[in-house]
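What you see is the complex with one protein chain gone and the rest in place.
Entry: subunit A
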């Protein structure tokens, strides 16, 4: 096929890559080859498509060649290795950390200590060329420059408190559109699954016909997490401060881990910090320590979660006009 990409029939091409459907439009002769179709186009048609004939031919070839990569399975990452650079004072950073799919790592440190820098280094697969001087290896290797840049956009999905949905569509239409981009066979069903999952994470329910821009903060965050877990192709997820998101944080992390992602979460929230398998401590621009979460800390986590439930219970009560004459004990 790739030897003679333009010998492909129009109906085959349209099945191969949805972009052909938009370009060719409804055609009475689906058994024409791409080359024959190109020959039928007059200057008005080319004008409408905003291509010259030579450019359109190159465009058609590229669509055929790259259609395969559209359906290709997600790029797997078996390991992500972070090698130390230097701190804000130029001192060497002692770090050699390997992460594998299913790992949850929290990143803790004071504001301005360099948590976002670490996430940024991973995002661009730094090779000693960012202010921190860190290097990121994928599957134990330094990615070639061309591969590095081709991969950096696809390997990493990001979630942060500052992100919002801005597109003016309903939840259902948009999530289906995202599923179509991934060439998923039944986008409608995939969308229903993402929405059901998001509704489990968020307190307040929403439906497929809700407008994206009308979602509350908690609903948006829940939908973003469900979508990243179920539809995003990226094997690495970077999360920046979602503690005040109004969602079930623990369930959200479980969902990401279940989809075999490597999850790094920058946080000030003790529950998220302790729920991670390991936590990276950052001070003055460098990792000062990597701490394995101990059994004792896990036991404390259960207690902290009870405090957390108490706080959200009180929040709900006050929201509904309750008076707080005595504190409920909740077994603490």
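In this text, a residue touches a chain if its C-beta (ideal position, glycine included) is under 8 Å from a C-beta of that chain, and two chains touch if they have at least 3 such contacts; residues count from 1.
Rule of thumb we're sticking to: contacts and distances are computed from a predicted model.
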{"item": "Among \"Fumarate reductase iron-sulfur subunit\", \"Hydrogenase maturation factor HypB\", \"MaoC/PaaZ C-terminal domain-containing protein\" or \"Electron transport protein HydN\", UniProt-listed name of the chain not shown", "value": "\"Hydrogenase maturation factor HypB\""}
{"item": "Full-complex contact with the absent chain, from A:228, A:252 or A:273", "value": "A:228"}
{"item": "Sole residue of A:40, A:94, A:164 or A:189 that reaches the chain not shown, by the stated touch rule", "value": "A:164"}
{"item": "Residue among A:88, A:178 or A:250 touching the omitted chain", "value": "A:178"}
{"item": "Hidden partner chain, residues of subunit A it touches", "value": "18-19, 22, 50-52, 55, 58-59, 62-63, 65-66, 120, 123-124, 129-130, 145, 149-150, 152-153, 157-160, 162-168, 174-175, 177-178, 181, 220, 223-224, 227-228, 231-234"}
